[in-house]
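Every protein chain except one is present and positioned as in the full complex.
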Amino acid sequence: MNEPVKQALIAKLTALADDELILAHRDSEWVGHGPILEEDIALANIAQDELGHATVWYGLRSALDGSDPDQLAFFRDATAFRNSELVELPRGDWAFTLLRQYLFDAYEVLWLHAVQSSTYPPLAEAAAKMLREERFHLQHTQAWIERLGQGTAESNRRMQAALDGQWGYAQQLFVPLPDEPLLVAEGIVPDLAEVKEAWLSRTTQHLQNSGLRLPLQMGYQPTTREIHTEHLWSLLAEMQSTARWDPEAKVW
Amino acid sequence: MNEPVKQALIAKLTALADDELILAHRDSEWVGHGPILEEDIALANIAQDELGHATVWYGLRSALDGSDPDQLAFFRDATAFRNSELVELPRGDWAFTLLRQYLFDAYEVLWLHAVQSSTYPPLAEAAAKMLREERFHLQHTQAWIERLGQGTAESNRRMQAALDGQWGYAQQLFVPLPDEPLLVAEGIVPDLAEVKEAWLSRTTQHLQNSGLRLPLQMGYQPTTREIHTEHLWSLLAEMQSTARWDPEAKVW
Amino acid sequence: EARLAEFEARIARGEKIEPGDWMPEEYRRQLVRMISQHAHSEVVGMLPEGAWITRAPSLKRKMILIAKVQDEAGHGQYLYHAAETLGVTREEMLEALLSGKAKYSSIFNYPTLTWADIGTIGWLVDGAAIKNQTMLAQCSYGPYSRAMVRICAEETFHHKQGKEMVITYAQGTPKQRAMAQDAINRWWWPALMMLGPHDSDSPNTPTLVKWGIKTKTNDQVRQEFINEHAPEILEAGLTLPDPDLRYDSATGNWVHGPIDWDEFWAVVNGNGPMNKERLEARRKAHAEGAWVREALAVYAARKQQTAVAV
Partner (left out) sequence: EARLAEFEARIARGEKIEPGDWMPEEYRRQLVRMISQHAHSEVVGMLPEGAWITRAPSLKRKMILIAKVQDEAGHGQYLYHAAETLGVTREEMLEALLSGKAKYSSIFNYPTLTWADIGTIGWLVDGAAIKNQTMLAQCSYGPYSRAMVRICAEETFHHKQGKEMVITYAQGTPKQRAMAQDAINRWWWPALMMLGPHDSDSPNTPTLVKWGIKTKTNDQVRQEFINEHAPEILEAGLTLPDPDLRYDSATGNWVHGPIDWDEFWAVVNGNGPMNKERLEARRKAHAEGAWVREALAVYAARKQQTAVAV
């Protein structure tokens, strides 16, 4: 792998890992506060899987550049994170959290599916392993969208409000990184435009079948992962507070 | 002043300053989110005054031991803070915030009034200056208690819930520090038992006149300022996040 | 009465009582009380630990903690099922919890103030729970006994992780050491108290022992807990906040100083540091989840109707 490709791959793995880490953080804020005990367990389980994926992506990066995953997670500043804005948004209500997880799962399943044929074997292997978990997530969140979308007027209203708020943000998942075309050319990652097409068709159909209105006025669509929302600073202040509390600590 | 008295005074000034700083923090969380623009201004004004008091108390401590107020505020850990638990509690609704401010103002006015005759001139002088501001706060919050207590069934219910939740915590304001008796003996600070008596009589009367139920089952009453609630860690993670973000910074 | 005699004979023979079997009303009542209280403890116990998932200092610790709290939720679920075999519904139990009528372990009314509390809870609180649960795994009621066997296995894992954490910090930087010691200081006495009042103040114990629900008294279990944990904590280079604590070579027991039962009863009666907040958190989650549960019910009813109509 030549140096520009390697650097592009490092950037891509970082973005993938950051997305999973921050999403897991928001999901885990629900622990102990879910509407039903069984769903508390299910969401904690999803958070755990996403955190596991973050660890895998940081690990693949580490194999390329020797970086320490914990340093990346706990000692990087907000401006250096490369997650999408969607995953930073405050957890909102149950509809907001489940919709975000659904939109993300739908993207992740399609992306992982495509990346199974990556020319970079570690990526292909990791994707194959994750795909089973992600399909389970998607099945779970997909069912929630239908149940809340077709439940009461109140639950439909909340789902629609969540969708209005997230639809523009979700599009960012398909904005390639500046050097991502290099990776696509090498067959290391799929072309996001193709993934997006499949995602749009799948999600719009399911959302509409669930009684939700689409298309929407797009609203704000983030175009770069170098900028974040106002929420990331505080999220990281919380997330990194223990690790940074004792900078001399070698082992946690 | 002999060394034990000096150390006791340093501890007392720290507790006073920490109370004001943390209370100001909670109040300032309302900025931009108040129910009426005029009240947004009034509460920001109160927060500003309390922050000013914190600065004065840290300053008096600094005169005794050369400590840096900003270091105390932004680089001390939660376990080293000596504020009461009352001021840490999340801001809750408008009733919760105004009631806490009222209970604190009523205490502070009485305490400052008594400390005007302190044998330690810097304390007496500072108290005299603050007293004017605090009387204004008390007038303001006292009026709010009456208006919400006697407003609608909803506002009365919210005030009562706030009172049920805070009454036990508020008693901690009158628990002397371990070495505070030394200061009382020297006439540096008033005996908190006397302040408490006046406070109880004043607040119970006003609360009852405002349509609120007393006495209450006390519930939890914190007895030491060495222990905090679960909220202080996150509050400080947020409050200290910028200062700690660049430990090398000399000037902010 | 013959049925009672037969029942007690079965227990004496070491047989398990199963859901369909005849049992004295008092046996049933005590079991419902204990199992639901145990289930509530798992669910409320998610709060003090769950709040630190977002603040765990490494990816590994974060993963371990989510998994642990998830296990606790699973234990709660499992125990609610065990209680349901005695004819009480989940809704009734939840209602009793939210109204403040049902109790849960007093230990969860103490706050988690630093990250070391997470390790300490694993070591001391799960350690105390395991002593209790190992005994309850011998319980005469089949579903509770089997639940305990399964839960004990997972808790043993949590206990090991917690111990490893605290020992790591005890050997860490000065700040880490201080944090670990502070946590031990705050949790030691509550851990002793969570095993219940002295036998002399525990009127239910003789009946529970006779019916094989409990096989040991509170003081016996507490002594086992201390005998295991006191020397391990001291060996880790930490101290215990009990000046009277000493090893008695005659009995082989670690003898502890007097327990502050006033504090215990204050906490049990609702005046612990976190009683109001824990209950409030559960009530809030329940209230904010109402629209979700309602939506599910309406959706399910509509699907069923459609199915019937088709």
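For reference, chains read A, B and C in written order, and residue numbers begin at 1 within each chain.
FYI, contacts are C-beta pairs under 8 Å (C-beta built on N, C-alpha and C of every residue); 3 or more make two chains touch, one makes a residue touch a chain.
All figures in this text were calculated on a predicted structure; none of them were measured in a lab.
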Query - Which displayed chains the unshown chain touches - result: A, B
Query raised in the report: Quick one: which of B:63, B:80 or B:249 touches the chain that's been left out?
Result: B:249
Query raised in the report: Footprint of the hidden chain on chain B, which residues?
Result: 25, 28-29, 31-38, 40-41, 44-45, 47-48, 51-52, 54-55, 58, 69-70, 73-74, 93-94, 146-148, 150-152, 154-155, 158, 238-239, 241-243, 245-246, 248-252
Report summary line: In the full complex, chain A touches the hidden chain through residues 78-79, 165, 168, 217-222, 227-230, 232-234, 237
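To be clear about the criterion, only the chains that are shown with their structure count from here on.
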Requested in this report: Quick one: report the Å distance separating chain B from chain C, using the average Cα coordinate of each chain.
Outcome: 37
Query raised in the report: Roughly how far is chain A from chain B, going centre to centre by Cα mean, in whole Å?
Result: 42
Report summary line: In chain A, the residues touching two or more other chains are 238, 241, 245
Query raised in the report: In chain C, which residues are in touch with two or more of the other chains?
Result: 51, 55
